[in-house]
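One protein chain is absent from this view; the other protein chains keep their places.
Naming follows writing order (A, B and C), and every chain is counted from residue 1.
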Amino acid sequence: MARRTRVLRLATAGPSDTAPLAAAIDKGEVDPATIVAIVGKTEGNGCVNDFTRGYATLALKLLLGDRRVAIVMSGGTEGGLSPHLLVFCREEAQGVANGKRLAIGTGFTRDFKPEEIGRQAQINETAAAVASAMKEAGIASAADVHFVQIKCPLLTKERIEEAARRGTRTATDDTYHSMALSRGASALGVALALGEIKAASEAAVCKDWSLHSSVASTSAGVELLRNEIVVLGNAEGWAGDLLIGHDVMKDAIDADAPRRVRTQLGGEVVAVLAKAEAAPSGEIRGRRHTMLDDSDIHSTRHARALVGGVLAGVIGDTMLYVSGGAEHQGPAGGGPVAIIAKV
Amino acid sequence: MARRTRVLRLATAGPSDTAPLAAAIDKGEVDPATIVAIVGKTEGNGCVNDFTRGYATLALKLLLGDRRVAIVMSGGTEGGLSPHLLVFCREEAQGVANGKRLAIGTGFTRDFKPEEIGRQAQINETAAAVASAMKEAGIASAADVHFVQIKCPLLTKERIEEAARRGTRTATDDTYHSMALSRGASALGVALALGEIKAASEAAVCKDWSLHSSVASTSAGVELLRNEIVVLGNAEGWAGDLLIGHDVMKDAIDADAPRRVRTQLGGEVVAVLAKAEAAPSGEIRGRRHTMLDDSDIHSTRHARALVGGVLAGVIGDTMLYVSGGAEHQGPAGGGPVAIIAKV
Amino acid sequence: MARRTRVLRLATAGPSDTAPLAAAIDKGEVDPATIVAIVGKTEGNGCVNDFTRGYATLALKLLLGDRRVAIVMSGGTEGGLSPHLLVFCREEAQGVANGKRLAIGTGFTRDFKPEEIGRQAQINETAAAVASAMKEAGIASAADVHFVQIKCPLLTKERIEEAARRGTRTATDDTYHSMALSRGASALGVALALGEIKAASEAAVCKDWSLHSSVASTSAGVELLRNEIVVLGNAEGWAGDLLIGHDVMKDAIDADAPRRVRTQLGGEVVAVLAKAEAAPSGEIRGRRHTMLDDSDIHSTRHARALVGGVLAGVIGDTMLYVSGGAEHQGPAGGGPVAIIAKV
Partner (left out) sequence: MARRTRVLRLATAGPSDTAPLAAAIDKGEVDPATIVAIVGKTEGNGCVNDFTRGYATLALKLLLGDRRVAIVMSGGTEGGLSPHLLVFCREEAQGVANGKRLAIGTGFTRDFKPEEIGRQAQINETAAAVASAMKEAGIASAADVHFVQIKCPLLTKERIEEAARRGTRTATDDTYHSMALSRGASALGVALALGEIKAASEAAVCKDWSLHSSVASTSAGVELLRNEIVVLGNAEGWAGDLLIGHDVMKDAIDADAPRRVRTQLGGEVVAVLAKAEAAPSGEIRGRRHTMLDDSDIHSTRHARALVGGVLAGVIGDTMLYVSGGAEHQGPAGGGPVAIIAKV
C-alpha cells in the first residue's frame, strides 16, 4: 500500500477556531487518524506573552483527543498575514505517482535536561531525529528535503533552578535568550543532518552566523522538553499531485527566491512557509532599517510584516506561514522559503 | 531660460538629521534657493502622538531659514522602510529636453476656517490650487499629473471651540476623525481638479468610497491652516533626465501596479511614493487580515509595513515613501503608487 | 440551613492556569458544586484582540464541566497588577452571623436580539435581573449592594447583518463601539434597579454622563447574548466573617475613596474590585494627561495601570481586580471601588 500526503489550508476566525477542521472531519473529507502534523499562524504578538499559541493548541487537542500529532503554532500575523492552519495528513493510497511526490516524516528526540538546551546534546539529538524522520518519509537524499519544522523547548526559571540544584549550569540564565539558543541549536542540528555543514559545535550557537541551514524553521515553546520534528520533502513511492520546493531569501526583500521556487514548481500554490528576521546589521541592501531600535513594536513583528508583504506580492495571497526568529535558519537577515504546489 | 527638476533622495540617521542636506548645500551640489518641496519619512508611529514629524520639520526650517518650502513629513517606517528625505529643487537649465520631463509646481489655498475643514470649501479651494500648481509647472493635461502631495490642516479642541463661540459647527467634534475628513476632502479636490470625478459634494467625504483620485496623497498636520500642494508630472519645456509615472494598486498586495510603472518608465529608480491602508472590508483577496482588530499596533502601521514589503520586493530597495491613511486616495484598501526614474 | 459566601483569591501563572483551583478542589477545600461565580484578571491587552479572556474561560470550563458558573474575565494587568482569580462560593452553613455578612446573588436576562443591545430593552431587563439577583441573595436594601459585576454581549459583524436582514437597525454599526454601548446600558440598568437614578432612557447611553451607578462594573464579551449578573452585598441571614463595602473614586487618583472603605470595614483585605478609565476631559485635577493621544498604548491600559498604582499604594497589595471601560460606572474619569474584608 502506498502513501499520500494531503495538505489542508484552513482559514481560522480566531485562535480557538477549529470549526473548519471539525467540519472537514464531520463531512468525511479528513480522517483524523491520518493527521500527523498541524502548523499554524495565530494572531498574537509572537513574542513572550503570546498566549494565542497555547490557546490554539489546546483547542486542537480538544478536537483531536489523544492522537500523537505534531502541533506547531507560530504567533504573529502582522501586515496582511492571514491566520490559518496547515493540516498535514498521511493517507493510504492506491499505487504511486510517476516520479517524486510530497512526503512527510516526523521525528522526536528524547526529553532534554535543562543544561542540554542550546548545547551539543540538542544539536546531535536533533540531527539524529531529522535523519530518522527522513527515513520514515522515505526521502533518500538531503537534496530532496525542502522544509524542516521543529518545535523545541526553552528554559524557564524553574528549569534553570532545578539544574542549579543539581550543581550544573544552563547555557543561559535569561529565559528569553534561551529561546534563541534552542532555536539556533535545533537549526544547526538540521544543517548537520543534511550535510549543509560538516560539524556544529555548541560554541557556534548564536555566534557563528556563517553556519546555517537553508531549510530549517525552528520555534521554541514552553510546553515541551524534547524537539518535535516535521520533515517535508519529495520522495519516490508516494502518491498524489503535491510537490514541495524551496530557496533561500538572501535578505528580507529577496523576492527572486520565492519567484524561482514558483517557476520551478509550476502549478497551483497550496502552502507557503518562510522565516523572517530583522537584519542584525541594521541595514537592508545598504539602507538603514529601524526594526531593532523600535521599543514599541518588537523587531520580529516588523520582520514578519515585511517578509509577508514581499511574499504576498509574488504569490498574490496573504495566507502565508511566515515565522520570526531565524537563528541559523538561512543567512543573517534572510531565511528559507518553501512552497507546496499542486502540479 | 528653461527649468529642470532635481530630486535628491537623502538617508537620515534620525528625525533631526539634516546633515546630508547641509553637506550637499555646503559642497555646492544644491542651491538652497532652488528647493521648492521636501517630502520625507520619519521613524515615529505616524499616528496622533508622532512628534518626529514636527521635530524633522523644525530641523529643516533651522537649516533653510525663511524660505518658502513645502515640507511634508510622514511618520512611520514599519517593516523595512528606511527613513529619508526627498528634496525637490527647481533649477534653471540651458535648453530643454526632447520630450516631456519631470515638472513640479506648488499651490497654496487660503487659510481655512475650522468649520470649512472636511467640507465643500476645502474641496473647491484645493481643486483651484491644484489647477494653479499645474499651471505653474506648465503641465498641460491632467493625464500628465502623476502625484499630488498635499499637506492639510486638522481640527484641534481650540479650533472647534473657537468655531462654536462664533455659533458655527465644525464637521466633527473628534480631532482624530478631523484628520481623515481633511485628507478625504483634499483628495476629492484633487480628483475634481483632474477630472477624475465630475462633482464632489461634501456629503461624499469619507462616505462614498467610489469617488477617489488615482494620484492624490494627502496628509494632515496640526501646524498649518491651509492646504499646501505639490504637483508632480511630466511636461514639455523642462530639462533633465527625470520622468514620473504612476499606477493604482487595487489592493495592498497588488505588485503588478508598481511593476507596470517600472516597465513603462525604464531607467533607474530615483524615488517611489505610495499610499497604504488596511482594507476596510477586513479582507485582502478574500483572506481575513487582522490589522483592524489589533489594539497593540495601529492599522496604519500594519498597512505601511505590508505595502512597503510588496514594493520593496518589486523595486529591490526599502527607501520608499509609503504613507498611511488613504481616504479617497485610490480604491478602498488600495492606493496610488508613483515612481520617478532617471531615463 | 443558612448560607455563607466564601471568596478564594488565587494567583495564576498564566491565562490557562487552573492548577491552584484544581488543587483546592482536590484537597477538599472547595466543593466545586458551591462555586457560583469566578471573576478574574488575565494578562492580555484587555482590548479587542485579547484572547486571554477566552483562553482562561475555556480552561475553567474544562475544569468545572457543565456547572452553571458566571465567569467574568477582565484582560489587562498593566503596571503592577497581578493576574488572579476570585472564586465565589455559596456554601451551606450552620447558624448565621450576628449582623449582616457578605451575600452573593446571580441573575440572568433573556438573550438579547442584536437591535436591543445598547438600548432600552437591555437597560430594563438588566434592572429586572439585578432585582432578582438581590432577592436571591436576600439583600433587603439597595444601600446594602456594594458591587454588581455584569458580563454583557456585544455586536459582531454577523449579528449586525442578521438584524439588517430582518429590516432592523442595530444601535451602531461599529463593533468596538457596541462594547461601550452594551456596558453603558447595563450600568444604567444597575443604576435604575438600585434607585440611583429615577429613569434611564436609551438616549442617555454613552451620552449623558451625569447618570451613573456607584456600584456597577460591566464588561462586554463576544461569547454570550444575555447579561450575566453577580450582585455582591451584605445581608442578614448569612454566616461567615466577610463583609463588603464600596465608595466612588471621583477621579483616577482619588486615594481617599479606598482609604475610607478600608477604615470603615477594618479587618483583613480579601479582595479589591475597581473600575478605571481615562478622564474624557483630557485632564486629571487640571493637569493634562496623555492617555487619549497615545497611539501606541490604548487609554484603557494606561488607566488600569494608574488606578492599580493608586489602589496598591493604599492597600499594599497588587492583586487587585481593576477593570477598564467605565461608561456610566462612577463619574467621568472616576469609578467605583469595592473591598471585601475578613472582619
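Keep this in mind: contacts are C-beta pairs under 8 Å (C-beta built on N, C-alpha and C of every residue); 3 or more make two chains touch, one makes a residue touch a chain.
Quantities reported herein were computed from a predicted structural model and do not represent experimental measurements.
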Touching the absent chain when the full complex is considered, from A:E91, A:E162 or A:D294: A:D294
Among C:E78, C:D247 or C:E327, residue touching the chain not depicted: C:E78
Touching residues (missing chain, whole complex) on chain C: 11, 13, 43, 45, 77-83, 252-253, 255, 284-285, 287-291, 293-294, 296-297, 301-303, 305-314, 316-319
Residues of chain B in contact with the chain not shown: 14-16, 43-44, 49, 51-52, 54-55, 58-59, 62, 296
Touching residues on chain A - with respect to the absent chain: 45, 47-50, 157, 282, 290, 293-296, 298
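One rule holds for everything that comes next: only the chains that are shown with their structure count from here on.
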Computed distance of Cα centres, chain B from chain A, in Å: 40
Whole-Å gap between the CA centroids of chain B and chain C: 46
Touching two or more other chains - residues of chain C: 49, 296
